[in-house]
Every structure is written in structure tokens, then in C-alpha cells.
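One structure, pasted below without further comment.
Every protein chain of the complex appears in place save one, which is left out.
As written, the chains take the letters A, B and C, and residue 1 is the first residue of each chain.
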Amino acid sequence: MYHHLEFEKPISELENKIVDLRKFAEENNIDLNNEVNILTRRLEAMKKEIYSGLNPWQKVRLARLQERPKALDYIQKLFSDFIELHGDRYYGDDGAIIAGIGMLSDIAVTVIAHQKGRDLEENLSRNFGMPHPEGYRKALRLMKQAEKFKRPIITLIDTPGAYCGLEAEERGQGEAIASNLLHLSRLKTPIISIVIGEGGSGGALALGIADRMAMLEHSIYSVISPEGLSSILWKDSSLAQRAADIMKLTAQDLLQLKVIDAIIQEPLGGAHRDIQVVTENMREYLLGELRILSRHSPQVLLDTRYEKIRSIGAWK
Amino acid sequence: MYHHLEFEKPISELENKIVDLRKFAEENNIDLNNEVNILTRRLEAMKKEIYSGLNPWQKVRLARLQERPKALDYIQKLFSDFIELHGDRYYGDDGAIIAGIGMLSDIAVTVIAHQKGRDLEENLSRNFGMPHPEGYRKALRLMKQAEKFKRPIITLIDTPGAYCGLEAEERGQGEAIASNLLHLSRLKTPIISIVIGEGGSGGALALGIADRMAMLEHSIYSVISPEGLSSILWKDSSLAQRAADIMKLTAQDLLQLKVIDAIIQEPLGGAHRDIQVVTENMREYLLGELRILSRHSPQVLLDTRYEKIRSIGAWK
Amino acid sequence: MLKDLFNKKSYITINMYEGGRSPISNAIKPEDKLAAHTAKEQKKTERISARVRIRTIIDEGSFQEYDTDLEAWNPLEFPDYPQKLASAMAATDEKEAVITGEGKVLGMGCVIGVMNPSFMMGSMGTVVGEKLTRAIEKAIEKKLPLIIFTASGGARMQEGILSLMQMAKTSAALARLAEEGILYIAVLTDPTTGGVTASFAMLGDIILAEPRALIGFAGPRVIEQTIKQRLPEGFQRSEFLMEKGFVDKIVIRENLKETLAAILKIHSIGGEHNVSSPRI
Partner (left out) sequence: MLKDLFNKKSYITINMYEGGRSPISNAIKPEDKLAAHTAKEQKKTERISARVRIRTIIDEGSFQEYDTDLEAWNPLEFPDYPQKLASAMAATDEKEAVITGEGKVLGMGCVIGVMNPSFMMGSMGTVVGEKLTRAIEKAIEKKLPLIIFTASGGARMQEGILSLMQMAKTSAALARLAEEGILYIAVLTDPTTGGVTASFAMLGDIILAEPRALIGFAGPRVIEQTIKQRLPEGFQRSEFLMEKGFVDKIVIRENLKETLAAILKIHSIGGEHNVSSPRI
């Protein structure tokens, strides 16, 4: 069952009111169609107003919503014949990263994604979408395999960040992320990344060196979590909302900062309201961009990718 | 202090007799020079006879001798400016494998070697020269580095085998060895391997895919230890001597089977009798072969290396 | 080391899910869930001959065997080896521990090698190494994907160092296959150990395994002797290897042909003819 976010309360209240009114009309056999229609129109207007004017913190809440579709939900809909592949060939298989091969329409692709759990049980096996080094190494292994077989790579990003635990440090979280950044920048195959929920710092970036970078409309991407920033700035993680306001973490901010190339539209109220719509928007984006990228030689691809990464930054 | 092997007893007895005789002559002021000279000549003849006619089991004993020089002893003498480098960048640093860079005469080289301990304490930190997967992965990392910087690779082989333990299996001993075999066969830089003591099965082979393969005169190289074979054949590991006799594991056998290209001479009695002599023989061999290998293009090198490996075997 | 793998022809159920931490189960297709389920239920993994395996994988009538005449020799003059070979041949009606050839999997061409666990314990001598290497070279020549089913107690003692060198030979051939960008799928079946595990078994672009197959470098008894304690339940089984990152996917025998076909299909579409083709 979907638990409404606080800024959605006026909407759900109005929705309930409409339901009540209909019920009342039916039970008492009165014609209230006119009233119902007026309220329904008001509801639509209210939704549009609320969802198009979400503040950064509201976006954060939406991006992290338990009900928001996770990578596997999209993978199941986007790719046919998907075969999940496992293991880094060094140490383990990390459930926080899904990797495999499949067909996007008639194109064979490699898919790599962070996977958050859709419930508590899955979240435990997925470590809440926070990978260990073996997750990044599995990703790199299969990205190199994609290069070998000249398959484009599609990554879906959705992570609070790389896991900050003892074992992750022992096994070289820093090395694993760094190594991905280096190798992804030179992979001779097209790479497209889409942030579908939460893009958490280096843990997200390790799957996010791409020829095309998009974000779903209500997803976020930042160097640190709002909680993290507020605890650094004000020694108080409960001021996360205030932090979110200043950190420019929405898809719209990142497009303006030229860190991403496109925003993929979600249905009114967010991706969870109609995953089919989002999936079709994603498919259209992916196929369109792959069509363009496939026209380039690997060398042009690499040079363009480098220029793209190279140009980010601002100074006096 | 050097503990004599049983087949060396006649030698040491005669040596003691000569010492006694000299002492007696001195104490009693008698001239026994003639007798001493006769015995000394007999000693030389005996040594030649014994050491040139060693049976396989005696070679096994010599190859494993605690006093036999270990990789680091040779490394210190062969290479100037040697810098040891550590770690596999995935999991750990394996003391059973030494790796580093240094100068062989005026050639920059990468050196990779199994290192057995020279005493019990070192043996514990070296795991008796039996690597874990991280040892093979360190080796591969630094071999690829050698290729990158166009440095020839020299490997020194001396291991009872890859470690057969729980953690080694968990971390993929098989994968680590296999991966080295595959990559070494295509490294675009000259590789020379020398078995300096014990060449134990896959654990040795993982450092032994080379353009030139030599063995020290009294070293051994086999698919399984004599103890292992005898316990398989006769359910009795104490029959190792009998096993050694049939398994063709001496340098001389391997030369005949065309598995190795050369035998490097040891001083009479074994490498431990005069490491300087062995080192100079090794240096001469290495420099000579590097001179030849350096004339070939990487492609010729790879093709020749492949043909060399490809041709091993015998069938009807 | 070799023999202890083969002593017990059928062994009791070891449920790895009881042993250590539970494996990350994130199957998203019903078949995967079925596989995991079935794996639990299975009392033992039946070993089948290479000939039967080929019938279950390769489309009827499409198999062309390679190198049927290659026969082992006794280069080390190892005592009793010729007799052992002769009785293995008589018992299996095969000349060696591997069958190689080409054929089709649901219509898609491939080169295939299948090891025979009942021919001298599937041990790898020079003929096994040579036949597999020739098969790999055929795959390069014909630009066909390669599938190898492993089942082996390791290197063949009786051919000594020459046997060891087959690890190098097959791995070097696979390195060339990889450089050509040709797909290699390894399918690990019970038991896969020793020199085979330390060479071509672990070199697949994609590594599949049958449920509960024993897969390891050292044999379990050797390890127990080394560490002087009992191995945990489920150690060195397929499920354990998948948890440790060395197996891509565990597939029950009934689904193997379809899974191989699905992988071949994706790879037949890839390459030059993938995104760069004008159809998109």
C-alpha cells in the first residue's frame, strides 16, 4: 500500500472527499455529478501544481520512495531475454548490483544497475542498494565483456552511495570505484546512464561515466546526501531539508549545470503511478540515443566522451 | 648449519677423515701430505660420481633443501636497484610471491618469484612458498605493468604448489591460476622463467608460461608431488621415492621431454655450495636469451610462444 | 586427490543454504526460482557420459565429431598406463576423456567439447588437451562460439608434466579465441577440479554450472588433510562458487539447452551487426 508523502496530503484529502461525495450521492440517490466534476478538475489542477513545483527536499522524498520502481522493475519491462550474470571473479557476488545481458528491442545490450530492495527482506539481501567493492568489480567485468562483444552498455543508477562499512574499506572501496571511472572512460562501446532514483555520490558515479546521461524527472544526484551535508554544515542531520535546498541535486539543476543531457518525464505524481509510461519514455530515449551513438566510430566515441567529462567545472 | 642428506654421507665421512688426518699430522708433526692428497682426489671423484648420478628422489631432496638458496637470495645478487612492490589491488599481499622491479645489468626488468622461507619464521610468513589467489593476482598485475612499460619479465619458480586451503578455494585459486595462464600467453613482452628449486604443479605453472624456460641442474618440476602420486597409486605417501622414480621430474627429464629449453649448471653438490656461481650462470643465461628475444617484434614473440606451448604433448 | 572425488558415485545431499550465509537470491525469472528450488530438492547430481550430454544439447543430426582417431600414448613409460587406457576404452566405448565437434543448439552453430567423467575420471592428458585446443582453433577459424562442458579430476598423473602443460595449451588457445572476440561458454558439471578448474573451466566469458556440482582447485580430501579439519557443508559446490563470484548462473539440466541457446542468440546479434547496423 502506498503511503502518501506529506506534501501529497492535500491531494489525498481531496481524493477522499471525491470518493465520499460519490458514495453519498449513490447511497442517497442524489445527482452530485456536477460537484464531483468540479472537484475532479480541481484535483487535477492541484496535482499539476504540486508535482510541477516540488522543492528539492520533496524530490528527495520522491526519489527515495519505497514504492518507486526499482531497477529490476524497469529491467523486466525494458529488456527481453534478460539473463542475469553473477560474480566479480575475485571475491563474491554483490546483490546491490544487478548485471546481465538482454535485448532492447532488437539490440543486444549489457545492463548494469544498482538494485534497492522493494521490501525489507530484499533490502537486506541488496544492502539497500549500497554496493561493496565486489559489486563494482562485477560491473566492470561485465562492462569489459560488453566491449568485447561490441554490445552497448545501459546503466541504471539508484543508490544512497557505496557502502561505508569495515569490509568495504578492507576490500578497497576506493580502488574499486576509481578503477571503474578509469576503465569506463575508455570502453570502446556506447554507454548510456539513467538515474532512476537516488544518485549517491561516488557510488553512483562508478556506474555513471557515459556517452549519454539522463535522469528521471523526480530523481536526484549529488556529491553527498542532504543528511550528510547538514551534519557537516550544522552538525545536525535533521536539517537535511535545508541542505537539500542549497545543494542543486534535482534533475532540473543537473541539466542546467550541464552534468546530464536529458530529463526523462515521469507521469504526474511520480514513476510509481504508472511505470509503463516511464518505461516507454526510457525506451524511446535509449533507442534514440543508441541510434545516434552507433553512427560514431569507437575513436570518435572515446574522444567525445572525454571532452564531455573534461569540460565539467567552473572557475574564474 | 648444513645438514647433510643421506646420500651425501660418504662424502662427509671422507671429508671428516681428511680433516682428522690433517689434524693428526699437525699435532704429531708428521708429513701425511701424500695421504691427504690421495684422499682429497678420491673425495673429488666421489663427489662427481655421486652428484652427477643423483636419482630422482635425491634430486627431490636437494631441490627442497632448507639450505638451498631461495628466490630472494638470487634477486639480491642478480638485480640492482630492486624495489619490491606489493599487493593485488583486490584483497591482499601474499608473502609467498615476491614481485618487483630492478635492473639486470643495464636492462630494466620485472621480477616475479615464489619465495620459500629460509627459516621457520620466514616460512610461516611465506606460507612455505605456497601462494594464495592474491599472490597470483599480484603477479598478474605486475606482469601487465611490465608489458605496459615494455620491461621483460623474469620469473623464479620454487613452490610445493598453490596452497590447498579453505580460503584459497573461497577466493578462487583455480580462477587465479587460469587467469595467469591465459594472460601470460599473450603478454607483449619477453618472459623468461627459471625453476630454482621445486616446481609444484599448477602453482608453479602460473608463473611459468614463458618464451624461455630453464631449470637449475638439481631442480624438479612435476604435475604432482611424489608424495601425492604415491598416495594415489599405492595409498601410501611414504613410497614417494618409488613414485619419483617413475614420474620424470628432473631437469634432465624435462629437457628431454622438450618442456624446458635449458639447464643451468650448479656447482658440485648443489646451488647452496656456491650461490655466486649459480647466480653468474643465471645472469649469463638471462642476458643471452634476452638479447635474442629482444630482436623479435611482439607479434613474433607471441606467435613463437604460442607454438612452443602448442606443441607440447604426445599421442598415437 | 583424483580418486577421492570419484569414490562415492552418489553422495548424500549437502544443503549449502544451511551452511554459511544465505546466497544472494535475486532470480527475476521464474525458471531461476525453479532452479534454486529444484537444487534444494535434488538428492544427488547424476553424472552422465559425454555422448549422452551431446545428445541432450546438440540438435539431432547436426553433430560432426572432430579428431575421432586421436589416441593416448605412454610418453613417460608409466607403469600400467596402457592397460588403464585399454580398460577405460572398453568400459566407455570412447577413445578418450573428451568428445569435440561442431553442431547446432536450437539451430545456432557452435563448436563444443564435452568431457567424460567416466573415462579415467575425466583426467586431462595430452589427447584431451590436444583435442580441446584443436576445437578452440576450429572455433577461431570458423568464427563459431565455443561451449565446453567440464568434468574432470584434474591432470592425468600418468602423463606427468606433459599433462600439466595442457593447462597452458588450452589457456593459450582460449586467449587467442578471446582476442578474436569469440564467445566461450564454460559449463561446469560434477566434478570439476584440479588442472581443469585452474585452466579452461574458469576462463569462460560466461560460466554456467549444474546445481550442486563439486567445483574446486584442490580436492576436498586434500584440503581436509592440509587444514586438518572437516570442510563446511556445501563447500566447493556450485552454489558456493556462485556466492563467491566465480559462476554466472546455475542452471538445472532440463533448462541447459534453452539457456545456452538464449546466450548464443544474444551473442549472434551482437558484434558488428548490433547497433551499427542500419536497422535501428
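One rule holds in what follows: contacts are C-beta pairs under 8 Å (C-beta built on N, C-alpha and C of every residue); 3 or more make two chains touch, one makes a residue touch a chain.
What you see is a predicted model; the values in this text were computed from it and never measured.
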item: Displayed chains contacted by the hidden chain, counting the whole assembly; value: A, B
item: Sole residue of A:Glu15, A:Glu35, A:Glu175 or A:Asp274 that reaches the chain not shown, by the stated touch rule; value: A:Glu175
item: Residue among B:Lys9, B:Lys23, B:Arg42 or B:Lys150 that touches the chain left out of view; value: B:Lys150
item: Residue, one of A:Asn123, A:Gln145, A:Ser201 or A:Ser219, that touches the chain absent here; value: A:Ser201
item: In subunit B, positions touching the absent partner; value: 72, 75-76, 81-95, 98, 101-103, 105-108, 115, 122, 125-126, 134, 138, 145, 148-152, 190, 287, 290-291, 293-295
item: Hidden partner interface residues of subunit A, rising order; value: 162-166, 168-175, 177-179, 181-183, 185-186, 201-202, 205-206, 208-209, 221-224, 228-229, 231-233, 246-249, 253-254, 257, 259, 305-306, 309-310, 312-316
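Note that only the chains that are shown with their structure count from here on.
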item: Chain pair whose interface holds the most contacting C-beta pairs; value: B-C
item: Centrality ranking, top chain (CA atoms only); value: C
item: Distance from the mean Cα position of subunit C to that of subunit B, given in whole angstrom; value: 33
item: Averaged-CA centre spacing for the pair subunit B and subunit A, given as whole angstrom; value: 55
item: Centre distance in Å when subunit A and subunit C are each reduced to the mean of their C-alpha atoms; value: 39
item: For subunit A, residues contacting two or more additional chains; value: 89-91
item: For subunit C, residues contacting two or more additional chains; value: 178, 202, 244-246
